[in-house]
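One protein chain is absent from this view; the other protein chains keep their places.
Right, chain A next:
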Amino acid sequence: MAQDSVGLSSDYQFWIQKLSVWKQASTLETQQDTCLYLPQFQEFLRQMYEALKEMDSNTVIERFPTIGQLLAKACRNPFILAYDESQKILIWCLCCLINKDPQNSGESQLNSWTRGLLSHILAAFRSDIKEVDLFTQGLGYAPADYYPGLLKNMVLSLVSELRENHLNGFNTQSRKKICLPVSAVLCLWLRHLPSLEKAVLHLFEKLVSSERNCLRRIECFMKDSLLPEAACHPAIFRVVDEMFRYALLETEGAPEVLAAMQVFTRCFVEALEKENQQPKFALKTYFPYASPSLVMVLLQRPKDIPQGLWHRPLKRISEMLKEIVEDETQGSSGGPFENWFLLAHFGGWADIAAEQLLTSVGDAEPPEALLWLLAFSSSPGDGPQQRAQTMVEVKAVLSHLGRLLRSPTLSAGNLLAAAEESREGDPRPPACQQLTRRLLLNFLLWAPGGRAMARDVITLMARTDEIMHEIVGFLDQTLYRWDHLGVDAPGSRKLARELLAELRGQA
């Protein structure tokens, strides 16, 4: 007990000094310092209360003659009063000073002083918003009635101002910088759906208007928006996911939206792993319509698997999806769109599948599972026959490319023809065309012969702005993926970078 009280005494000195420096926390420095120490100060207050409650008011003054100063200064600091339970503990401490039956003028004065301070805590800062007080009184409302609404509005306007500052670059010259901790933003979003929706829409606007085709920048914006972190809470994840879903439906699968969703999912998974070793919520709460085992496989990080073994999870994913999608009796795991939507979150897998097919072109028969996965991801609505047809086309393209690889007559024209001419001479459906373009681009990056003709082929390919846009997007996504997976391919990487810079310069 003696040891405790010694500890308390030295702490006491420390805090009285601190409080004198902070005063009413009216400058930025005092505010920041106060905020830094709030939890410890509250702990100290608790210890003080534990000591004080055992004493009567005279003993308190004997033991801590300057207690009045300490309590008064604390009560004048709005940050302390606004923090957690500090105001309550201060009140308890003050209650310990009240004498039920004062015997002399000294004790009466102490009572009076203490009552004054108690009044102050409960009625402090009244003159702050006189007009508002007057008006609300006129309406018949007490502060207890309207403070919640007022706080909500003040915080909301702060948040939207912060967000604007944030996304337009910080311009803190005109005002002090205020940072809301993630937990506060999370609380706000959980309690007030419109502000979450606004945050997501704001992000969409930003992404679609200015950051097309640069996934690294998109990732920055995504992380700054705090949405991936907040989405660790399933309720928030579901709302954001819904909005992506609608955006995809409305834009009929626009590549920008897809890319943004993939970045979001990546950042979200990263945040999830950072937060807990043990996930707090079951996967099913995030993806309620999907088969849990499928989700588990999709969530695997290719980074954690040796490159040579990537075909395994790919095969697994393909088989599982095939089973779900093509087996009509399975009602519970959602139709083709739902499963395509799920796969689209983890778009990397389809890209890896394409790459795998190309890097092994000419070696052996392309695995059916990979072909199926590619066909599904580019055209989820196809029936089984249509899909089989696509797979056959893709196989043909691959074998043609493989033959060209070894042929002395390899030229840009030949390559393009290989990719674009269909077996029957009929034009391929657009989704299939997109797919074969992707394969060709992969070929250009990986096959040694392809690299030499890359620029020529691309020039021939990019007949429209849209296609050019697609190519730029492909290169950007590929580089982004390679960076994250640590793919070691210096030659391909260099080529991709050069091509991207050239094409961007042209645009």
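Of note:
Methods note: contacts are C-beta pairs under 8 Å (C-beta built on N, C-alpha and C of every residue); 3 or more make two chains touch, one makes a residue touch a chain; residues count from 1.
Keep this in mind: contacts and distances are computed from a predicted model.
The unshown chain of the complex is recorded in UniProt as "Fanconi anemia group F protein", chosen from "Glutathione S-transferase", "AP-3 complex subunit delta", "NADPH oxidase 2" or "Fanconi anemia group F protein". When you scan A:T59, A:Q137, A:S293 or A:T459 for touch with the missing chain, the hit is A:Q137.
Remark: the omitted chain is touched by one listed residue; of A:F44, A:F79 or A:F474 this is A:F79.
For the chain left out of this panel, the touching residue among A:V21, A:L36 or A:I129 is A:I129. Considering the full assembly, A:M154 is the residue among A:L36, A:M154, A:L201 or A:M296 that touches the omitted chain.
One chain of the complex is left out; on chain A, the residues touching it are 26, 31, 49, 53, 78-83, 85, 87-88, 91-92, 95, 98-102, 108, 111-112, 115, 118-119, 121-125, 128-129, 131-132, 134-151, 153-158, 175-176, 178, 194.
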